[in-house]
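What you see is the complex with one protein chain gone and the rest in place.
Let's turn to chain A:
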Amino acid sequence: MTGAHGPGTSAATPDPARRGTSRRRFLGGAAIGAAGLAAGAAAGVGLASAEAAPPVTAGQLAAQREAQTVPFYGTRQAGITTPQQERLMFAALDVTSTDVQDVQRLLGRWAALAARFTAGRPVSDSPGNPDAPPFDTGEAMDSGPYSLTITVGFGASLFDDRFGLADRRPAALAPLGTIPGDAVMKPAITGGDLCIQACADDPQVVFHAIRNMVRAARGTAVLRWSQLGFGRASATGAGQTTPRNLFGFRDGTNNIHADDTGGLDQHVWVSGSDQRWMDDGSYLVARKIRMEIESWDTDDLADQQRIFGRRKDTGAPLTGGTEFTPIDFHRTGADGVPVIDPHSHVRLASPEANGGVRLLRRGYNYTDGQDPDTGKLAAGLFFLSYQRDPHAQFKVLQTRLGKSDLMNEYIAHIGGGVWACPPGVRQAGDWFGRSLFD
């Protein structure tokens, strides 16, 4: 809910008309949920242009969607600007070994596993020994990669005195300190020495990736906490439709998209950092934001729309137009009251209100089922954001939102963390954050 909600006035904002065209084209042709993905693939992942493809059946589309791959090796990690996949599993781990070589080997093993899983391959091609546990756990055995991406990050705690990395911690990874609204953050689901973000268009594929990577870590690192996201709550690919959050609203309409290279360089990718190993990396800020679902459901529509600053049905700003119409923050009603409430989410999170600050959102709707203590639905937004500097971006936005966002009545930040996601793994034999250890 935090983030780059701003109106479409900045030069970096995608052209609404073009987005509209592209959406119609794919909805017309495919008529199923793969539309956004196909558009994203054409625009961002370097696959054959969907424009050139002949009409395809739903079965073919499903098969294409399953076979879709996102390249793993590269200058920058995938899973940040990659058109956002439908499913997430996120894991935070704590290192239990005190030997830095164990950590390095683990990051090497993870790189090898990630390279294979993102290509739809198992841990090993060998069937293994019948008297030993199989190399691969097997639940993704007959499945394609479904655009799987695996993104790894390092928490501030990794840079304590255990591994001799204290002087390699970037300034941007310094603890954020207390931000308004953080009162109920639970330590058990906050932080972690390492994190893995696995995103794909299939839930079993992301689970398989995390499960096997956690297994590979046994003896070196342990799972601290994890989160499943059942549906994407942002759009990062050019032409991807804006999904709805569990409040029923389109959220993150003015996110930074993959084709906005200027915006990405300005707001997302690290360059010229005080720690050169982070160049071409990005900082992940995650927040598990619980929604007071039951209370929200009793709030009247007008109030819900006042809180967001947008219409619930179309996503258009309350000042009129369509979803991508720029918001007129100055307009007042007949009574002289601003149409967009001064404390509405869209206004407080807008770049206009925050000195141009934006970040890339990549959140997922989550549910943990029912809260066993209270009986309420345990659900909300697993907010994921990428940026150059969490202090200058997330903290600035969230300080403002945490203080006075009308939405605060219906949400609580209960967990999360900040991780430095190093540059990409260049080729086999390279590994996550290798430059950190050089």
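Quick note on the criterion: contacts are C-beta pairs under 8 Å (C-beta built on N, C-alpha and C of every residue); 3 or more make two chains touch, one makes a residue touch a chain; residues count from 1.
Convention: contacts and distances are computed from a predicted model.
Visitor: As a check of understanding, state which of "Urea ABC transporter ATP-binding subunit UrtE", "Lipoprotein", "Y-family DNA polymerase" or "4Fe-4S ferredoxin-type domain-containing protein" is the UniProt name of the chain not shown.
Guide: "Lipoprotein"
Visitor: Could you tell me which of A:L113, A:V285, A:L360 or A:L397 touches the chain that is not displayed?
Guide: The one listed residue touching the chain not shown is A:L113.
Visitor: Looking at the full complex, which residue from A:T75, A:T96, A:T261 or A:S404 touches the chain that isn't shown here?
Guide: A:T96
Visitor: Of the residues listed, A:R215, A:K312, A:H343 or A:H391, which one is in contact with the missing chain?
Guide: Missing-chain contact among the listed residues: A:R215.
Visitor: Touching the hidden chain in the full complex, which residues of chain A are there? Just list them.
Guide: Counting over the whole complex, chain A touches the hidden chain at residues 96, 101, 104-105, 108-109, 111-113, 115-116, 121-126, 128-133, 135, 188, 215, 218-219, 222-223, 427-431, 434, 437-438.
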